[in-house]
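Some chains have been omitted; the remaining ones sit where they do in the full complex.
Should a chain be cited, it is by its letter among A, B and C, assigned in written order, with residues numbered from 1 in that chain.
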Amino acid sequence: ASTTSTENSGLFAHILPIFEQKTHIRVRVIAAGTGQAIRLAINGDADVLLVHHRASEEAFVAKGYGVQRHDLMYNDFVVIGPRKDPANIAAMDGAAAALTNIANAETPFVSRGDDSGTHKKELSLWRAAGTDPNKASGAWYQEVGASMGAALNTAAVMNAYTLSDRGTWLAFANRGDLVILSKGDPKLLNPYGVILVSQNKHPHVKTELGQRFIDWLTGPEGQTAIASFTINGEQAFFPSAQ
Amino acid sequence: MSDFSSALWAAFSLVIQLDSDLAEIVFLSLKVSLIAVSGAALIGMPLGAALALFRFRGRASMVVLLNALMGLPPVVVGLAVYLVLSRSGPLGVFGLLFTPTAMIIAQLILVTPIIAALTRQVIDDLWREYEEQFRSLGAGPGQRITALLWDGRFSLATAVLAGFGRASAEVGAVMIVGGNIDHVTRVMTTAIALEVSKGDLALALGLGIILITLSLAINGVSYVINEKARENHG
Amino acid sequence: MGKSESILPLEFRQVSFEGGGKRLIKDLSFRLDAGPRTIIIGANGAGKSLFLRLCHKLIVPSSGEIIWHGANGRNPAPAQAMVFQRPVMLRRSVAANVGYALSLRKVPREKRPALIEEALRMTGLNRLAGYSARVLSFGEQQKLALARAWVLRPEVLFLDEPTASLDPAATHEVEELINTIHQAGTRIIMTTHDLGQAHRLADEVLFLHRGRLLEKAAAAAFFTKPENDLARKFIAGDLLWWKRGKDNRNQISEGVMK
């Protein structure tokens, strides 16, 4: 099971054929929200989990569902917004300041609102900005409770600000008038981890095959493959396995 | 099966808490579905009856089209409505996207063919019995349609209920055109989908149980009304 | 209600009708003028009901022409009404069944109750006005169908065996009613299997056999001396059967058929 951003961005379509050709192991990707993906793994319905919310991942391992968490890669989150930038965030330094501007201007902001990795990151940014957007829920703060792609589709029509991971954004086609307005803040770093589901809880888990996949991903070949994946000429993910 | 028991528990505690968020969602769900189904019945029933009654060129193709449209994929309908209502779309000026109105439109499009196709079926059977009598009495097209819909009303209830079932269960289209915005366009089905993606399966199931219970209640009431009326005018 | 100009005469020109791949009505040519009561007789399956349906424009001939004087739309003219052999009861009350026919002819709402009341009284159904029409007994349904057609005061009234399921008294009343209607100027075109009834009511007889019109004659002539062999046999078949009745009914049959 994997988070949707990796599937939607096209990363798997790029790297899996390389892996499968080499090892003749077929990898089946089930793209779901981070919460749902972790749930699938807990129920033993996946062998390998690839998500991007460190705290949940560590809890997953700590409870004995996962063998070990490996750093895999990272990219970053970006604040997307209308080209005209009515809240004038492009000029601001740092994501928190950008969000403060949006709150002050009360310009529409689309939140995933689905407890996904991205949503949790967004909430931590609001905290850093010292604002509680939930008070404005339904007014300028729109919690759409949907996947990144759906949230972007919504933002495109509303001409609203939103937070997205770079991979999904780069691959996203229905951009409307939206552009990247704020990026580069270290707080916006988005690390992905990969975990083998523990055989202790679910004896049927294909430990050996899963481990080979993880080894490949975190090994030189996998990391090279990840690094070589580009969208419209831009590198989407940066290998980070130690 | 602990999931199922905790789902029941979730449903139960949601209900007894009289959660105001839940009430809001339930109310919006019912409102959207009932308006959409009423509209669909208003359009679909005369349309279906007309297709059953009149023989004209292209009728067969229209019947086939209608039957096929019962299988309109919600996501596609949602998408089409989204494109039409979006700011850059032809009806963008009205700013309807991400409002309950948009959701009603999407459901209307989904449900109308269902009600129309099933109505055509019911009225077709009735018309085989009535045709010569009505032609002999000299009933005009509009009079025939109203009289047949009236005389077939007990059988047509199932068609409308099928439409209501589709509308109230539908998630793909309302998700796209409504946006599942909290306090604005969140309905039962989109809330369920959200809980699923959060991984809170028990809560999702719990909401599902509430939704099904609601739909049971509505079906129960309409069944009783229907049977009572039938007793009087069988 | 058709008081303006007569839609008669009715003319059939080489009319044939096909159904299920067979010719069920074959080359019918004749003319029906205003005035007499026409009775159509013939065996089961001879095509009597199809014949009435053709006249009433419920079905269209496969070939040939059916011409009503000045009423040549595709639908039955409002000046016509028909009582079907298998009456269709709308899912409404007895009174509403009659009222519905009136509403279709745009009879003002305030005039309807009196007309309904009269039609039901004439057919002996007023006691049942509030009943659902579909629970009526078969005979009661046949009476209702007659009331529903007659309330329209048609210029031409088609009756497909209107008394087949009526009790003797009701049959008698319906025959009287038919006579009254006829005298008030309505053209009666009806079928019956009751030769006694045909005898009593007919001014003119059409004899159908396997979709063909074998004889069209004035009633008196037809019953006493049918020209056509098959018509003679048809009547004689009836005679024969009466003759074979037991004991004292020989003389009856003689009487009927003389």
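We adopt the following convention: a contact is a pair of C-beta atoms (placed from the backbone, for glycine too) under 8 Å apart; a residue touches a chain by one contact, two chains touch by 3 or more.
In this text the structure is predicted, and so the values were computed from the model without any measurement.
**Q** How is the whole complex composed, chain label by chain label, with copy numbers?
**A** A x1, B x2, C x2
Throughout what follows, only the chains that are shown with their structure count from here on.
**Q** Can you figure out the chain closest to the middle, judged by Cα centres?
**A** If we average C-alpha coordinates per chain, B lands closest to the whole-structure average.
**Q** Measuring centre to centre with C-alpha atoms, which chain is farthest from chain A?
**A** Farthest chain from chain A, going by C-alpha centroids: C.
**Q** For chain B and chain C, what's the span in angstrom between their mean Cα positions?
**A** Going by mean C-alpha positions, chain B sits 48 Å from chain C.
**Q** Could you please state the distance in Å, as a whole number, between where the Cα atoms of chain A are centred and where those of chain B are centred?
**A** That gives a centre separation of 36 Å.
**Q** Quick check on chain B: which residues sit in contact with 2+ other chains?
**A** Counting only residues that touch two or more other chains, chain B contributes none.
**Q** Provide the residue numbers of chain B that touch chain A in the complex, in ascending order.
**A** Per the stated touch rule, the residues are 82, 86-88, 97-98, 175-176, 179-184, 186, 190-191, 193-194, 196-201.
**Q** What residues of chain B sit close enough to touch chain C in their complex?
**A** Answer in residue numbers: 129-130, 132-133, 135-140, 143, 147, 151, 232-234.
**Q** For the complex, which residues does chain A have touching chain B?
**A** Interface residues on chain A, with respect to chain B: 32-33, 35-39, 113-116, 137-138, 142-147, 150, 153-154, 156-159, 176.
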